[in-house]
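Attaching a single structure in structure tokens format; questions to follow.
One protein chain is absent from this view; the other protein chains keep their places.
Chain nomenclature is as follows: A, B and C, assigned in order of appearance, with residue numbering initiated at 1 for each chain independently.
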Amino acid sequence: MVVRAAVAGASGYAGGEVLRLLLSHPEVEIGALTANSNAGQPLGPLQPHLVPLAGRTLEATTAEVLSGHDVVFLALPHGQSAAVAAQLGDEVLVVDMGADHRLKDSADWDRFYGAPHAGTWPYGLPELPGARAALAGSKRIAVPGCYPTAVSLALFPAYGARLAEPEAVIVAASGTSGAGKAPKANLLGSEVMGSMTPYGVGGGHRHIPEMIQNLSPLAGQRVSVSFTPTLAPMPRGILATCSAKARPGTTAESVRAAYEKAYADEPFVHLLPEGQWPATASVYGSNAVQIQVAYDEAAGRIIAISAIDNLTKGTAGGAVQSMNIALGLHEGLGLSTIGVAP
Amino acid sequence: MVVRAAVAGASGYAGGEVLRLLLSHPEVEIGALTANSNAGQPLGPLQPHLVPLAGRTLEATTAEVLSGHDVVFLALPHGQSAAVAAQLGDEVLVVDMGADHRLKDSADWDRFYGAPHAGTWPYGLPELPGARAALAGSKRIAVPGCYPTAVSLALFPAYGARLAEPEAVIVAASGTSGAGKAPKANLLGSEVMGSMTPYGVGGGHRHIPEMIQNLSPLAGQRVSVSFTPTLAPMPRGILATCSAKARPGTTAESVRAAYEKAYADEPFVHLLPEGQWPATASVYGSNAVQIQVAYDEAAGRIIAISAIDNLTKGTAGGAVQSMNIALGLHEGLGLSTIGVAP
Amino acid sequence: MVVRAAVAGASGYAGGEVLRLLLSHPEVEIGALTANSNAGQPLGPLQPHLVPLAGRTLEATTAEVLSGHDVVFLALPHGQSAAVAAQLGDEVLVVDMGADHRLKDSADWDRFYGAPHAGTWPYGLPELPGARAALAGSKRIAVPGCYPTAVSLALFPAYGARLAEPEAVIVAASGTSGAGKAPKANLLGSEVMGSMTPYGVGGGHRHIPEMIQNLSPLAGQRVSVSFTPTLAPMPRGILATCSAKARPGTTAESVRAAYEKAYADEPFVHLLPEGQWPATASVYGSNAVQIQVAYDEAAGRIIAISAIDNLTKGTAGGAVQSMNIALGLHEGLGLSTIGVAP
Partner (left out) sequence: MVVRAAVAGASGYAGGEVLRLLLSHPEVEIGALTANSNAGQPLGPLQPHLVPLAGRTLEATTAEVLSGHDVVFLALPHGQSAAVAAQLGDEVLVVDMGADHRLKDSADWDRFYGAPHAGTWPYGLPELPGARAALAGSKRIAVPGCYPTAVSLALFPAYGARLAEPEAVIVAASGTSGAGKAPKANLLGSEVMGSMTPYGVGGGHRHIPEMIQNLSPLAGQRVSVSFTPTLAPMPRGILATCSAKARPGTTAESVRAAYEKAYADEPFVHLLPEGQWPATASVYGSNAVQIQVAYDEAAGRIIAISAIDNLTKGTAGGAVQSMNIALGLHEGLGLSTIGVAP
């Protein structure tokens, strides 16, 4: 089987990462590469690490260019995917790495994104209960946000086992690639090196409704989420520190057991041995998720921490993993559980 | 007035930082510099940034060497300060930058440090209500821990105004200098660059009882603290993200008002204008504290965030500030509110 | 004496740094702050580390705004200083931190900058032989480029003692602040962290004629310079590795002696003891220069290495040092030899 894949938005970080992964995918052949402002330029200087594609030229992002592929990855700014997807036809697998098709509730979409809601596609977080069945054979995939990936994987066993109260408090640190490649003064190396800073504090981050959407069904009630993202001086990685009050009767053993059960058979999720803590460096460039959980008896809280690579498992790796499921391929093709460290 | 100051532990990070500050203090003359394993060595190669002291030689840490100074700064591993201080006499101002004399509750001390409790000295966080009065004229000062400094300053206005429920959830990122200068594999540059990792998760960090001790009196009841420290890829800085459920009736306005009132006259604490967020880079090398606060109505939580330099305001700057108060000098001598940025 | 100083270009890195230094200068009062595109905005969010100036508003860069000060610092893009200076009158000390007035040879200027040559002002590198005399009482100062500062200080003793052949080979690593604050994709944190990359290779860097201009008079003949700048993953600092073939008869002792003699009385230049090497971290935020020199007998070359902070000694510190000399103040006012480390 040869899957011919196009990537729209190939000059950005998400587009570059999906190309990096597809280049080592044994069943994929890379077709058209498109961009907006960079259309017409060679890919080489824009993505100098993608040596085998150095001679390729970026085309304009049009349905004409993208049609005729088996899979189209959309790495576009939010609000642009629906129009492109509509022109591609139902025989093409469209993988939207942007936000447009993640949320089920149009009111949430309106409030956080402020544009017409494009609809909801099967959600590309295979580890969530029920997700694989929805992805199998699907021709449309909504890739989760990077923070919701890290947070949902950290917390869902606690909610799935009904160990946690429905008020989650989350502080996450992200590498700068999560903020994209468009030049902004606050993202200059001079500004971010040596600095930690929060942003979007107080309930305003667009990933919050997605977290609530993922966790509430498991909790059996609406989960509220207090979420503070911070920018860390590193190119990649998310470390999500998530906690919630333990429900009565919770013990360290019951917490551990819930996580061991949830992740016993997950190929990309590694519940670490007790005493070892997640580190973003350990999952650098890989699709692996490191998870650890603790029960703080004095504070009465469950603390679950996950580390992912925001560009891999958090974006492009999740996209490829979900594509594999949708196409009936082995779920791990083109993906690695081995980070590049130190 | 010339204050003659000795520093015990001059080859470490805390000792080096207090020397950096004392070198620009107009009323201080630097006397003996002592060390343990580095005794007998020149300071130059050990602290190459302290040019004016390059020719000085480290002496052994003995009462004989340290006596005869007006002030002695102890930058020693915990458990070593009490014995030294006992030999120094009441006429000497002893500033303990270690943990030995911070905690009031011997049971807390025993549980978290596991050694005989040395007692409690006036606490060197001048911004806490009542602290300046206790420091004035004192001959003994216990310098707070770096995390308790950042956390207490972030949260005390909320507790002082009785706006917050007594269960605080804190995630803090610290630069690596907080872990000291003793070589360990997990602190190598190769390991920490590009990585975020938690440690001491689940209630085990020694700074927790100190936070509880600071916040509970303001809250009028015992405050529980869930605290997760993380190691960030930067040499200096702490960003503390602190939250607690808002008590009924809290509004964004009442929260803002409480913080404005608390910090209206504090020379080193800067409550940022709304919309601007703390960044550790902005306080690099300075004694300034940046604070911002938000009320997340959907989650019902107050989120207060502080940024400090862990070595300056978090250790040596707080020590010098408290020394100034104890000696009746202007509180800001030798200290700056201006960070080195970018 | 109170010197009233204005800064044009106050929202950039050079402007911010000169303000950081002037804020602790005992004889300076800060007057007008101007900007181009940021005129009308408050300084606070643009330079969040400059707490005492947070409430100031940026004005437009006009002669009207800048006149009426004793000193005007120009931190402007090259080509803009001459017009402003011409309107300021001879009673005002104008310190040009840009390139416009550094070069003596109009042909060099034309070739490397491609604009009309504005003329030559006294050169603000006090450590160069003869420089202090030219600066004393001057009303115009051309602040050197950051690389020429590091390179000239590393090599001039070797050329002054006629120990080196007139072909210098230089490779320098610079922190990213040297590239300025204008947002560019290649300067994003995501791009620069974890990466070393050269630029301007092969003789094209604008600082080359300035190096040749500084070194040739000492060598007694025209010195050729091969210069490769590289961008390093750090906000500040220049490490310049400079070498030249040793002339016949050179020995390790003669090399050492030349450097010891050259820097015996220089307050900001620290020739390190043998065996200790310059590190940019040691001079972080300070006006100090660390220098070390070695004679590689097998290769027949003198290797001289300097470390400076590109924003301090390399730009704003050199500017303040030169201003002090021009005004007859103590040369070190407002400046420190103590770096912020670790």
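Note that in this section a residue touches a chain if its C-beta (ideal position, glycine included) is under 8 Å from a C-beta of that chain, and two chains touch if they have at least 3 such contacts.
These numbers were taken from a predicted model, which means no experiment stands behind them.
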item: Contact list for the unshown chain, restricted to visible chains; value: A, B, C
item: Contact residue for the chain not shown (choose from C:I305, C:V320 or C:L335); value: C:I305
item: Sole contact to the chain not displayed, among C:S11, C:T34, C:S138 or C:T280; value: C:T280
item: Hidden partner chain, residues of subunit A it touches; value: 13, 16, 20, 23-24, 44-45, 47-52, 54, 177, 181, 193-194, 235-236, 270, 272-273, 276, 279, 281-286, 288, 290, 336-342
item: Sites on subunit C contacted by the missing partner chain, in the whole complex; value: 167, 169, 171, 173, 175, 188, 190-191, 193-199, 201-203, 208, 224-226, 228, 230, 232-237, 239, 241, 243, 245, 277-282, 284, 292, 294-301, 303, 305, 307, 342
item: Sites on subunit B contacted by the missing partner chain, in the whole complex; value: 13, 175-177, 179, 181-185, 187-194, 233-235
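The criterion applied here is as follows: only the chains that are shown with their structure count from here on.
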item: Chain located farthest away, centre of subunit A as origin (C-alpha); value: C
item: Mean-CA-position distance for subunit B and subunit A (Å); value: 37
item: Where subunit B touches two or more other chains at once, by residue number; value: 193-194, 235-236, 279, 281-282, 284, 342
